[in-house]
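Every protein chain but one is kept in place in this view of the complex.
Moving on, here comes chain A:
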Amino acid sequence: MEILLRNFCLFSSASVHPRSLRLQRFAFSTTQCSWLPDRMRYDNQTFYDNVQIGYKRGHSNIRNRDRDIKKLQTRALQKLTRVRIVDNSPTALQPVIRSARIIEIYTKTKRHVGGVGDLCLITKNGAMKRAFIVGQRQSMGILKARMDSNNVIILDKDGNPEGTRITVPIPAWLRGYDPKKKHPISMSKLVAIASSFV
């Protein structure tokens, strides 16, 4: 009861922000890595004994830590990554003066690392184009194909593929993939022009 009261007092006082309460924080094996998501409270699903707040998705829940780490491990494309354009769009066909590189990755979070299924902005010969990642060198675990190069296809402003043919196999799980992005991507057109799936 005393603890409860004290907690109540601490939280209610306007001068002390709960974030600065180091006493409240308790965690087994928290890493000091800056790239790991920082959980303000160890398990935000357990409030008091036998009181469960509902399941919470997102980086602030310690129970999603494994999933978050997996996400970090499977994504490997970042700014200035060289990519291979694998369709017959005019951008891909023109001679290489400056090789294609990623200059921006559109992700929900501010971590600018992307993988297969992400939208990105690439530059080739000094021209910027929006592109969709369809293959990566980094392994993504079971049942997902790992390619020998980082592949990308060019999209136009409306999210439609600029080319009419994709020259390499694209991952089969993209058929059932719904990219919930701010920018539009028409996945059905992309799947329609693919030559083969793996």
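Here is the rule we go by: contacts are C-beta pairs under 8 Å (C-beta built on N, C-alpha and C of every residue); 3 or more make two chains touch, one makes a residue touch a chain; residues count from 1.
Note that contacts and distances are computed from a predicted model.
Engineer: One chain is missing here; what is its name in UniProt, given the choices "Protein MAK10 homolog", "Electron transfer flavoprotein subunit beta", "Exosome complex component RRP40" or "Large ribosomal subunit protein bL19m"?
Structural biologist: The missing chain's protein name, per its UniProt entry, is "Large ribosomal subunit protein bL19m".
Engineer: I'm checking contacts with the chain that's been left out. Which of A:A76, A:A172 or A:I193 qualifies?
Structural biologist: A:A172
Engineer: Just to verify: which one of A:K79, A:R111 or A:R146 makes contact with the chain not shown?
Structural biologist: Here the residue in touch with the unshown chain is A:R146.
Engineer: In the full complex, which residues of chain A touch the absent chain?
Structural biologist: 135, 139, 141-149, 151, 167-169, 172-173, 175-176, 195-198
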